[in-house]
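Only one protein chain is missing from this complex, and each of the others stays in its spot.
Here is chain A:
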Amino acid sequence: MSKQKMTLVMTNVFHRLGQAILITVGWIVGFEVVVSLMGLIFNRNPESFLVTLQGIPSTLAVFINLVLLAYFIVTPYVDFKWAIQNGISRKTMWRGRALALFLATLVIFILDELLSMANQPAMSPRTLLVNFLILLTGVVTCQAVGNGFSLLNRTWKWIVGIGLPVMFIIFCVIMVRLILAMGSQITALVENKQFVAAMTVVFNNPVLPYVLWLIYFAIMLGLTKLFNDRMQLRRD
């Protein structure tokens, strides 16, 4: 029964994400065609018209990615509500959404690459893998943010939604000021050969970025589960 429920969660994600993507594609294609036609009417230049039309796939690739990211920010609470209405546990919902997230990201990544093929040279498998992991990490991060926001009522959503970016900016400003204030010490550190050698070893290590990525990914995935398991019906 759990498996059946998980499939239900997954098909629901595909269904609604598919709808969102179709609407986006409709709008973008419609908008670009209308703008190109208007350009053609005013310029009477068919070549410019065709060039504008050729740009549609790359615009689509960008917007489809945005839809994917936005979908996983916006929908956790909506999905939780219908799932709990139908006796689906949080655990099953998390599993279903996680699997759907992975599959949807994979399909959209392949679609992106196909759409972008006309405008960019073929990429090496390693670059493709890195790009896929970047997209997947972005989507999982959005899922964690979405799940986190699902726990907040409207007032707290505003407070956290504005407060967190402001705090981040303040943190960045403090860091920059700190670095500037420590200018002489940092210069001395950068000129220290031993330090530079150690840093070179660290940053030239091909495994390090993957380890860092894995840690970040695990934290984000853990956060999605943590927030998911605390989701409950809100009173707002």
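Simple rule for what comes next: a contact is a pair of C-beta atoms (placed from the backbone, for glycine too) under 8 Å apart; a residue touches a chain by one contact, two chains touch by 3 or more; residues count from 1.
The working rule: contacts and distances are computed from a predicted model.
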Options "phosphoenolpyruvate--glycerone phosphotransferase", "MaoC/PaaZ C-terminal domain-containing protein", "ABC superfamily ATP binding cassette transporter, ABC protein" or "dihydrouracil dehydrogenase (NAD(+))": UniProt name of the undisplayed chain: "ABC superfamily ATP binding cassette transporter, ABC protein"
Candidates A:A20, A:L40, A:A70 or A:I84 - the one touching the absent chain: A:I84
Touching residues on chain A - with respect to the absent chain: 1-2, 4-5, 7-8, 16, 78, 81-82, 84-92, 229, 232-233, 235
